[in-house]
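A single protein chain has been removed from this complex, and every other one stays in its place.
Each chain gets a letter, A, B and C, in the order it is written, and its residues are counted from 1.
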Amino acid sequence: MTQELTYTADEMMTVAASRLLGNNMFCFVGIGLPSAAANLARATHAPDCVLIYESGTIGTKPKRLPLSIGDDELAETAEVVVSLPEIFNYWLQAGRIDVGFLGAAQVDRFGNINSTVIGDYNHPQVRLPGAGGAPEIASCAKEVIIVLRQNSRTFVEKVDFITSVGHLTGGDSRQKLGISTKGPTTVITQLGILTPDPQTKELTLSSLHPGVSLEQAQAATGWKLQTAPELRQSEPPTSLELEALREIQSRSRYD
Amino acid sequence: MTQELTYTADEMMTVAASRLLGNNMFCFVGIGLPSAAANLARATHAPDCVLIYESGTIGTKPKRLPLSIGDDELAETAEVVVSLPEIFNYWLQAGRIDVGFLGAAQVDRFGNINSTVIGDYNHPQVRLPGAGGAPEIASCAKEVIIVLRQNSRTFVEKVDFITSVGHLTGGDSRQKLGISTKGPTTVITQLGILTPDPQTKELTLSSLHPGVSLEQAQAATGWKLQTAPELRQSEPPTSLELEALREIQSRSRYD
Amino acid sequence: MSMAEITSLAQAVDALVQDGDKVALEGFTHLIPFAAGHEIIRQAKRKLTLIRMTPDLIYDQLIGMGCAQKLIFSWGGNPGVGSLHRLREAVEKGWPSPLAIEEHSHAGMVNAYVAGASGLPFAMLKGYIGTDLPRYNSRIATVDCPFTGEKLAAVPALNPDVTVIHAQQADRAGNVMLWGIVGVQKEAVLAAKRAIVTVEEVVEHFEPHLNAVVLPSWTISAIAVVPGGSHPSYALGYSVRDNSFYTAWDNISRERESFLAWMEQHILMSKQPSLTNSI
Partner (left out) sequence: MSMAEITSLAQAVDALVQDGDKVALEGFTHLIPFAAGHEIIRQAKRKLTLIRMTPDLIYDQLIGMGCAQKLIFSWGGNPGVGSLHRLREAVEKGWPSPLAIEEHSHAGMVNAYVAGASGLPFAMLKGYIGTDLPRYNSRIATVDCPFTGEKLAAVPALNPDVTVIHAQQADRAGNVMLWGIVGVQKEAVLAAKRAIVTVEEVVEHFEPHLNAVVLPSWTISAIAVVPGGSHPSYALGYSVRDNSFYTAWDNISRERESFLAWMEQHILMSKQPSLTNSI
């Protein structure tokens, strides 16, 4: 009889996200949840995954999770550090990035990301930090993976402001903008995994994390949630994954 | 009684050219005659003249004249070495250069430079090396000084090919191209010094080197040579100038 | 061009930053010129157009103290912590004064600095595609490739009146070297009419570092020696990031009163960097 592991919903989310990164992939990593997942991947199944942060640190191997995009640890453990014009033009815009790994304040039914403003732009209800590198990561990386906590305020029918384009209004509307990259291929939350329908590009539920019900997922979604043809259950974190994640996080306290 | 110094026409030319460079000037230097004159200026009256070669060497202080634009001596004695995109974009195009110091295969009545081809472009009589950095030096440096040996083949009414624009067809035709820099302000040869007429922009003779007659200058010019209102005689090289020039050249034998 | 003068920070700010200037303080998380920003606050410069890719605590302070009338930026937050309360209150409620914003993406800002450093009137990039930013920022336009017809985004060049950066070292000739995460500082300095650099120290000769940026003396107007001048950010090789201060700022800055009291005590009454955190 194997012992049941206990883990949090956030841990499940991070582990599920980490599994999507393959070895040798070039991954442009956002700070926060994406950074945790990417470094977990590097600590487990993808030791040669190349992590790139927008501060210009390429092939960085931090031992603790960076609090900011430009922590000294990122520079000191990088294969090479380049200037911002180089990272955005010679690396991102040039199409060298396999996966853009993004967080978001809000995501909508078609995977568009809002990190700019809640409410009207000129009279904001909540002013968010803004775009940063995300708009060009979303259009230039070969594909985009989004990780965020899901609730009815973060998963909305339509974002108030498109900071970074996903599948726009669905169907082929993204391609019609002249973008040839895939856009969001997976959205991972603490409840499950969503993937765009191949035709409509609407985000559909393709996996539920253990112990999460369809009703819970629907309640945390601002549109009528469809399920993918095969709704799977996510594999729970292995003890190896959990151990590695907790080890990383224990090295990353900043107070 | 002072002893008469003997010197060659080429030495007179180089000395006359060197005198035009002021201390602290930023000078973008072509290889060959301009390089000799610029380094003579640095060895005599303009020790803080900042020499920039298109290889990206800024503030370089070579002890011997470089045979090529990228000699190791240029890199090793430079204040800083930058890449080619930086030297052309961040330094030349950005307008940081006071003087562009150029050689030429041919120059015409309005100071346009040909270093591309003699005869028809598609069926050349003589194929020359081509533009290099000169077209943008000619338009982006605040002013341009040209140094070349004068004869009826190098000083022509109209160049076969405008590689680097001078005063185009004279008058305000240069400005009408949208260029705000001064263009060629002086042409120095082994016979004398030419400057553009303030109105017509035609190159006129403003100084003859000692021992050179007006007739000799006219014979070496492919158009009817006008003299400036005040035709001066160039000061002969001083013993200091000659000594410095010969010292530089004695360090610069390449065989 | 003339060489950089080594002077005091107070003199440099007094001589080179004027009310109404477009001022860029750059440093991407690393080498943020906090001390110079504090001096701008102490000298009560007004109506500045503040430019910075990542306005963080120092811009929260400048904005909260009423120095700015406009902000050009691409990401405004307290990295890893949350919102900038002073920036938000200025944008949302106009306190202490209304703040106009011109908002870009990082790629747009970076290329605008590159264009400024290159003497070009604008920059182009594959950018802003499908985003709502151009709807609210008329300074994002398009340009067509004359060979392929491809439509590209265009943004006007950034040419600050003054750029301010912090670097690790200057040499006696007034050249400046920075290393580690070098950001967009080279371009921000070269794009500016004037440049102020604070440094950790002056050295006889630069020891090489991989990926070091050397700014020749002629590109800089004034250098001031201010050890710890990037605190609470850091200077690689000299200090570490004071993450606890970034966390503490969230509370300090949340209310106007606590913010003003902190600024009074730690910045206005001080002539020195308020805190140091050397290795």
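Observations, loosely collected:
The working rule: contacts are C-beta pairs under 8 Å (C-beta built on N, C-alpha and C of every residue); 3 or more make two chains touch, one makes a residue touch a chain.
The shown structure was predicted, so the numbers you read here are calculated from the model rather than taken from an experiment.
Although one chain is omitted from the display, it touches the following shown chains in the full assembly: A, B, C. From the options C:G82, C:P98 or C:P121, the residue with contact to the chain not on display is C:P121. Across C:L50, C:L133 or C:A154, the residue that sits in touch with the chain not pictured is C:A154.
Touching the chain that is not shown, out of B:Y7, B:F26, B:F101 or B:F161: B:F161 (per the contact rule at the top).
When the full complex is taken into account, the listed residue touching the unshown chain is B:D71, out of B:D71, B:D98 or B:E202.
For subunit C, the residues in touch with the chain missing from this view are 119-122, 124-126, 139, 141-148, 150, 152, 154, 156, 206, 208-212, 214. Although one chain is not displayed, its contacts with subunit B can still be listed: residues 31-32, 54-57, 66-72, 74-76, 80-85, 88-89, 92-93, 112, 116, 121-122, 124, 127-136, 138-140, 161-165, 168, 174, 177-179, 254-255. For subunit A, the residues touching the chain absent from view are 24, 26, 50, 58-59, 79-80, 89-90, 93-96, 140.
Operating definition for what follows: only the chains that are shown with their structure count from here on.
Each chain gets a centre from the mean of its Cα atoms; for subunit B and subunit C, those two points are 41 Å apart.
Averaging C-alpha coordinates per chain places the centre of subunit A 58 Å away from that of subunit B. Multi-chain contact residues, meaning those touching two or more other chains, do not occur anywhere in subunit B. Shared interface positions of subunit C, defined as residues touching 2 or more other chains, are 186-187.
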